[in-house]
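Take this structure first; my questions come after.
With one protein chain withheld, the remaining protein chains of the complex are depicted in position.
We just call them A and B in the order they show up, numbering each chain from 1.
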Amino acid sequence: MANKSVWSDNRFWQRSATWITGFASILLIWLTFDTSAQISMGTDEDIQNGVKKKVPGATVINYRITYEMDAKRGHEVPVIGGKEKFFGRDDWSEEEAAAMLHLGKLGSQAKNCMDCHTLLGNGAYYAPDLTKAWLDPAWGPDGSMQAMTGKSTKEEAIAEFLQHPDQYPTHARMMPNLNITEKEAIGLVAFLKHMSSIDTNGFPRNFGKIKGAINGK
Amino acid sequence: MANNHLTSESKQLATWYLTFAAILFGAQLLFGLVAAIQYIVPGFLYGILDFSIARILHINALVVWMVFAMFGSVYWLLPDETGIETIGIKAGKLVYWIFVAAIVVVVLVYLFIQIGPASDATIWFITEGREYIEAPRWADLGIVVVALTFVANLFLTGIKGKQTGIVTVLMADMIAFAGLYLAGMFFTDNISVDQYWWWWVIHLWVEATWEVFVGAIAAYGLITMIGAHRKVVEMWLWIEVAMLFGSGILGLGHHYFWIGTPEYWWEIGALFSALEPLPLVAMFVHVLYDWGKTQGAQDANGDKNSVITNKPAFTWFVLNAFGNFLGAGIWGFFHTLPQVNLYTHGTQFTSAHGHLAFFGAYATILVGVMYLAVQGKNGIKVMKNTKTSIWAVSMISGGVMGMTVSLTIAGYVQVLVSRAQMGATWAGYFDGQNGLWFTQAMDWRLILGIVTFIGFLLLAKDLLTTGKDPVHER
Partner (left out) sequence: MFEPFTDMVPSFFGWLNQGPLTLTIFLHTVIILPMFWIYAQEKKRLENEK
C-alpha cells in the first residue's frame, strides 16, 4: 500500500501554519521598524535644508505648499515652496508650530472629525475628504468658500468656518456646530495645512487640478 | 432557572454574553438606520444626534456585539472541547458585568456628551475620535482587563483540559486578538503614525485574528452539528490558519498605500491581500464538502434523515461560509489593488465592502452560535427551522446584500464623478453626492436597511421563542 500522503497529515499543516504565521509576523515587525523611521515627523532644519520627509515638521505651516506632478514617481507629491504667512506670521517657532499642531490633532479627535470626514482617506464618507483640504481651490483667493466667510486669507476663512459651520451652509448636509473655539480652530487649520504636506503617494489623484469644478454642474 | 438544561457554568455565562450581543446587534441596526436617513434627509436629528454620533454608535455597537458574541462562543465551546468546566468562571462572570456596565456608560456619554474640548481629558473620558475604537481611554483600560481575564480563563482551561486543535488555534488567536488592542491606545500628533498603528488593530483584527476565530468556530460547528470527522476538520483548520495569516498579516499593507507610508507597501499590500480571498474560498468548499461527505455516508447506510442537528444554526453557518467569501473576499478584492484603490479609497465602495464583509464573515456565524445556545439551553436534540427563522435569515441576508449593492453603486458614482472627473475637491465631492445614481442608491440603501431591521426583529422573536416550540426533537 502506498504511503500516507504528507498533504493529508495534520502535523505538516500545523507546522506550516506555525511557520507562516511566525515568519509573516516577523516580517511585519521588521517592516514596521523600517516604515516608522520613514514616517517620523521631520524638523524645521529638514525643511530649511530641503530634506524631503514623508511627514514634514510642524513648521511647514510657515511655507507655501503645492501639489505637483513628480515625473520620476509618476504621481503628484506635495512640494514645500517659499515662505507664506499663516495667521499673519511666517516665523512660527518649532515649539509654537508643534503646539498648534498638537491642539489641532487633539481637536480632530475630540470633535470626532473622522466620523463624517475622511482623513488620509480613512473615516466616514458623509463629508469631503480632508487629506488635501488646505489645497482646495474653494478656500483659495478666488474660491467660493473664502468669499462666503468674508475673510481675506485662506487660514482665516477656514478658521471662521470651523467656529460657525452652521452659519455657512455649503450643502443641505451641513456641518454641525461643534463648539470649536478660536484657538482650537487655529490649531485645526494648522493640522489641516500640515496634513496637506504629507506625501501620500499621489492620493488623491488630480486634486484641485480640474478647473470649473466649483460650479461645474 | 426553570427549564434550563445547561449544567455547565461556562455555557450559562456564554448565554449571558450572547444575549447582550443580540441586544447590541439591534442597537447597531437602529443607529445605522438613523445614519441612513440622514443621507436622505440631512436635517434629521441635526444638532441632536448628528451623523457622526449615529455612526459612532453604529460601528462601535458592531465591534462590541461581535466581541461579546465571540467571548460567548468560546465560553460555549470550551467545556465540549476540553472536557472540563471552564476555570475561573467566577472571574468571567464578574468581568461580564464590568464590561456591560462600562459599555452602558460609554454609550450614554456618546449619546449625551458626544464631543469635548481639544484636551487630554476628552480623550480620557469622552471620545478618542478614532474610527471603530472611539471608546475613551478609561474604557480602553477596562477592555484590556476584561480581555486579559477572558484570555486567562481560556488558557487555564485549555492547558488543564484536553487540548484539541480547535482549542490550540483559539488560544493562539485570542491572545493575539487581545494583544493587538494595545496598538490602538496611544495619542500622537503625527497622523501617519497614528493611522499606521490604528490599522494594526482594525486590520489585524478583522482580516487576520477574527477570520481565524471564524475558522475555529466553523470547525466546532461542523463537528457538533453534522458530526464531521474531527481529524479532517482540524486539518482544514490548520490549512486555513496558514492561508489566513499568510495572506492577512502582510495584507495589512493594503491600508498603507496612501497614509504617508513608503511606496513599497503598494506591492506588499496588493499581492498579499490579493491572496486573502483564497482561504475564504477554501472555507466555503470545506463546509459544503464536509456536509456532503457526512450526509452521503449516512445515506449509504440507508438512513435518509438529515445529518444536521440544528437547522437554523447550520443555515447561518453555511451563509457564513458563502458570505465571508463574497463580502470579505470578492468585495475586498474589488478595490485592493493600488491602481483601483487610488480612486476607490475613502468612498462608499469601502462602505459596501464593510457592510457585506462584517455581515458575511462575522454576524452570520455568531448568530449561528446563538442558535446553538438556544438548542443547548432547551435540551433540544434536533432543532428545526421555523417559519420565523427562515423569514429572519432571508430578510436579513437579502437586506444586507441589497444595501451592499446600493452602496457599491453609490461608490461607483463617487469614484467616477468625485474622484476621476472632479479631482476629489470639496466641490467635486458634492457633485458626486448630488448625482441621481448616488441619491437613488441611498434611497435603496435605506429601504433595504429597514428590511434588514424587520428581519432582525423576527430573528429576536425566533431566538426568544423557538426553544419552546414543540416541532423540535427533544
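We take it that a residue touches a chain if its C-beta (ideal position, glycine included) is under 8 Å from a C-beta of that chain, and two chains touch if they have at least 3 such contacts.
The structure presented is a predicted model; accordingly, all values stated were derived computationally and were not measured.
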Identified contact with the non-displayed chain, of B:154, B:268 or B:342: B:268
To test your reading of the contact rule: which positions on chain B touch the chain that is missing from view? 246, 250, 262-264, 267-268, 270-272
Of the residues in chain A, which ones touch the absent chain? 3-4, 6, 9, 11-12, 15-16, 19-20, 23-24, 27, 31, 34, 37-38, 52, 54, 72-73, 199
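The rule we apply is simple: only the chains that are shown with their structure count from here on.
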Centroid spacing, where centroids are CA-atom means, of chain A and chain B in whole angstrom: 29
Within their complex, chain B touches chain A through residues 35, 38-39, 42-43, 46-47, 50-53, 55-56, 114-120, 122-123, 126-131, 134, 165, 172, 187-196, 198, 231, 234-235, 238-239, 241-242, 245-246, 249-250, 252, 255-263, 265-266, 268, 342-343, 345-348, 350-351, 414, 419-431, 433-434
In their shared complex, at which residues does chain A touch chain B? 8-10, 13-14, 16-17, 20-21, 24-25, 27-28, 31-32, 34-36, 38-41, 54-55, 58, 73, 98, 101-116, 118-129, 131-133, 136-138, 144-145, 166, 170-174, 176-179, 181, 184, 187, 191, 195, 198-210, 213-217
